[in-house]
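Missing here is one protein chain; the remaining ones are kept as they sit in the complex.
Up next is chain A:
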Amino acid sequence: MTTTVSERVPTGPASDALLSVQDLHIRFSTEDGPVHAVNGVSFDLAAGEILALVGESGCGKSVTAMSVPGLLSPNATVDGRILLQGRDLLGLSAKELRAVRGKEISFVFQEPMSSLNPAFTVGKQIREVLQRHEGLSKKAAHERAVDLLRLVRIPAPERRVDEYPHQMSGGMRQRVMIAIAVACGPKVLVADEPTTALDVTIQAGVLDILRGLRDELGTAIILITHDLGVVADLADRVVVMYAGRPVEQAEVHELFAHPQHPYTNGLLGAVPHREKGVELVAGRRLREIPGLVPSLRSDPDECVFAPRCPRSTEVCVSRRPPLEPTRPHHPAACFHPGEDE
């Protein structure tokens, strides 16, 4: 399982993309006026690739991911293109989308306590997907459900399949969610903060399962997370988002080694962690990013990070920085890109 990056990561153009999101804009109309949640996000996802969408609360990472299977609330307006193997999902009817969801694109949510139905056994909830999408008989679906629980490493799956969600721990429920999500062998799995609610020792197991799905079933994964440790562990490629805009995009090793955008630099400096071979000194100051995330009420024609940015100059508030390569295959939306220090 120790694959090197070069084998995995297609850095080439969109031709081999399984999923291609192009110039995505998402606006919510609310009583207080529109909220510009996502402004111009584009990325490609290749088969078997794990792409991380990273950012802090309110940066639009979850909204971006939820728009892919068409799970946004009715007050959302989505512009742009979401192409799954060339087919634009935004043009599909509700009925056509239902056939895609769960079968070609499926999802795992953050909260394993509330995303399963408490009134049904986990076996029934897994069978439901299989019977609906694959047309399996109840008996065949049951056997497949046991196999799926075994795939996500639930001990004694023959017995566990007849249990209710409340009889399981948080980590176990999250594995059941993953089992349901991969039941029909989806091409794309959207995992929204899949381990945030779990303890670290349980998280490690769930991350291994996600990695296993990619390695063994070739599932492409969109991983939404705020945790840079999880990104470092699992992702092939990373899109960093800030206030609804993509600010930087790169292969994972490249991003951590040569962060270009000041926001990415700030995030990496804010996490307390031991650097290689260097003992962490207590009281060493962590990097802070001063100020607050801007309101999403408008989509101004300037750099949204400028008010908090140590490198900001006049040009930053005069126009919007384009997301252009500052290093090979490494675009950043900044007029003053580069690593700190």
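In this section, a residue touches a chain if its C-beta (ideal position, glycine included) is under 8 Å from a C-beta of that chain, and two chains touch if they have at least 3 such contacts; residues count from 1.
Simple rule for what comes next: contacts and distances are computed from a predicted model.
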item: Among "Isoquinoline 1-oxidoreductase alpha subunit", "SUF system NifU family Fe-S cluster assembly protein", "Cytochrome bc1 complex cytochrome b subunit" or "Oligopeptide transport ATP-binding protein OppF", the UniProt name of the subunit that does not appear here; value: "Oligopeptide transport ATP-binding protein OppF"
item: Omitted-chain contact residue, chosen from A:Arg87, A:Arg159, A:His273 or A:His329; value: A:His273
item: Hidden-chain contact residue, picked from the options A:Glu111, A:Asp233 or A:Glu302; value: A:Asp233
item: Listed residues A:Gly212, A:Pro294 or A:Gly338, member touching the removed chain; value: A:Gly212
item: Full-complex contact with the absent chain, from A:Asp79, A:Glu96, A:Glu158 or A:Asp199; value: A:Asp199
item: For chain A, residues in touch with the removed chain; value: 1-2, 56-57, 151, 153, 155, 169-172, 199-205, 207-209, 212, 215-216, 226-233, 235, 252-253, 256-257, 266-276, 279-280, 282-289, 292
